[in-house]
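Every protein chain but one is kept in place in this view of the complex.
When the chains are written out, they are named A, B and C in that same order, and each has its own residue count from 1.
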Amino acid sequence: MSLVLELLAWTLIVLGSLFCIVGGLGIVRFPDFYTRVHGAGVTDSLGATLVLSGCILEAGFGQITFKLLLVLFALLITSPTATHALVKAAYAGGLKLDIPRPETVRDPDDASAGPEVGVSLRPGLRFEDDHD
Amino acid sequence: MFVVAMVGIVITMLLALSRAVLGPSVFDRLVAVNMFGTKTVLLIVVSGFLVGRPEWIDLALLYTLVNFVGTIAVCRFVRFGNLALDTIRRGESAGGSEGGA
Amino acid sequence: MTTTDMERLEEILAAVPVELVLFVLLAATAVVIARLKDLFSAALLAGIYSLLSAGLFTLMDAVDVAFTEAAVGAGVTTVLFLGTLSVASRQENQQPWRLRPLLVVLLTGAALVYASFDLPRYGDPDAPIHHHIAPEYIEGVAKEIHIPNVVTGVLASYRGYDTLGETVVILAAAVGVLMLLGWPGARPASAWAESAEEGVHPDQIAGKEPQRMREKVILSSAGRLMIPFILLFALYVQFHGDFGPGGGFQAGVIFAAGLVLFGLLFGVDAADRVLPASVAECLIAVGVLLFGGVGVVNMLLGGSFLDYDTLSKDHGQHYGILLVEAGVGITVAATMTRLFYAFASLAGARGGATEH
Partner (left out) sequence: MGTGWATEGLWIYWAIIALMMTGLYILIARDNLVKKIIGLNIFQSSAILLFVALGKVEGGTAPILIEGAPVEGPGVPLYSNPIPHVLMLTAIVVGVATTALALALVVRIHRAYGTAEEDEIVAAELLRVAEIERAGGGS
């Protein structure tokens, strides 16, 4: 039984750290703010939850588990809220979605568009009503 | 296993920090700072287990809470340019959109 | 080599590279802060700097210090800087490259590195600092004060005079800030009323229905959930400080962080109704008085100043530390809250432009 728990804790913690790194890569590699938020979201919710769950399994039943659950609870409320507030602030602050440059991304299916036309994302994503 | 988690977390911190340094917009930095806070929480939890004194998870809890307060303050500042009023002054943009460095 | 030795070796091997990595991150952050022209971003990175150094404190076994740094660095300090930036310019001026400061810094650094060769090696158990009073304190806290947290014991009992002095310094700093920013001008409610008329909501410029901060559903619900949690946690830290990391200083800052969050989400005027600025001002002094009062009571009971053993035969130290920490907590919480009011209301008082 304890071996199973140990293995499970191992898996969760390693998986969690993996998700952290993946999200970290995301925040560095994604092209613009709104996509980077996605990477940050992965580490903040999935990565952190998995690592903390692994620690909970490792700690066994007791005060530490209770505190870890509190941390988990607080994290699960605060970090999505913070991300939400950030994106709202960025949207309201007039941060534009950075459309990929024509020379870097091309639509492979749309040959008729010619070499200079890039992929246009959904027009709804682009907003012009900022006050700047 | 906690060493593995530690390494993973530190690498993530490195990545988040590089985004906070690179920017380019204030919001990119903000997301990185927020993420950095969460990673610090994990680092403290894991290092508590690593040195065999997991009692100080209080510290991780504190981080979670204070990080939230800081992020809300910054979001409010970005939106309104101040901390007390729900208005910005006429002729100014609250603007967090200009980049740094 | 026994198993415990092996384990200990593993711990050290595991801990040292992390410290190095954190130091590299710290240095990178510091250099970037030095280079940034945008002060807002610099303040954000200063938050990261604080988080990193708190992580280092934890690795260096200074849990109580990390606790304080965490409570202070990411929350209150950021808020103070943001309050200042709401009136001062957010951009730093371009300035020419200067050689002299760099030379001064390099010379000082070289001198310090030279001096560092005389320091005991990092973690050396034979360093003189570990053999003078520290063992007596650790043993004494266990035998005379009977609480597990040595830091709290030393802070509140053995070095009680020192701590009283620090509390008075906080009081003095608070008085100084209030005198500089002006008592009536720094009142949140009046600032709100004055500038609400001349200001304009960002949504109105964009031609939308203005939405106030407190009307943002997700934020205010999360806030409603978290604020009681933060305040409760502050009380836990206050009263659990004898047994684990924590104490009056940390608890005070956390309590203030809860009120700051309330003020940020529901308006400083609302926070001012919860804890009026005038009450906070009184509480700053009340905390110091409580601390000093315990000392005076000790003297009246026939002991010397801050000699808690006079309070009760068996639990004197417990009662004394409890009261003294409560005093510290009250002063710190009230000071931080009042400072938040003063700095957050700066934007409202801005209408007055310059004084000259």
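Heads up, the rule we're going with is that a contact is a pair of C-beta atoms (placed from the backbone, for glycine too) under 8 Å apart; a residue touches a chain by one contact, two chains touch by 3 or more.
Only a predicted model underlies this, so the values are computations on that prediction, with no experimental measurement involved.
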item	value
Visible chains in contact with the missing one	B, C
Touching residue (missing chain; options C:A127, C:I218 or C:L235)	C:A127
Touching residues (missing chain, whole complex) on chain B	51-53, 55-56
Contact footprint on chain C, counting only the chain that is left out	8-9, 11-13, 15-16, 19-20, 23, 26-27, 30-31, 33-34, 39, 42-43, 46, 49-50, 53, 56-57, 60-65, 68-69, 72, 76-77, 80-81, 83-85, 87-89, 92-93, 95, 98, 101-102, 104-106, 108-109, 112-113, 116-117, 119-125, 127, 129-130, 133-134, 137-139, 141-143, 148-151, 154-155, 159, 162-163, 166, 169-170, 173-174, 176-177, 180-181, 243-245, 247, 249, 252-253, 332, 335-336, 339, 342-343, 346, 352-356
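One rule holds in what follows: only the chains that are shown with their structure count from here on.
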item	value
Touch-based graph of the chains, sorted into line, ring, star, complete or other	complete
Mean-CA-position distance for chain C and chain A (Å)	30
For chain B paired with chain C, centre-to-centre distance based on mean C-alpha positions, whole Å	17
Set of chain C residues in contact with two or more other chains	202, 205, 219, 226, 229
Shared-contact residues (touching 2 or more other chains) in chain A	74, 78, 81, 85, 88, 92, 131
Complex contacts: residues of chain B adjacent to chain C	3, 6, 10, 13-14, 17, 20-21, 23, 26, 29-30, 33, 36-37, 40, 43-44, 47-48, 50-52, 55-56, 58-59, 61-63, 65-70, 72-74, 76-77, 79-90, 93-94, 96, 98-101
Parts of chain C lying in touch with chain A, wherever the complex brings them together	202-203, 205-207, 216, 218-219, 222, 225-226, 229
Interface residues, chain A side, partner chain C - complex	74, 77-78, 81, 84-85, 88, 92, 129-131
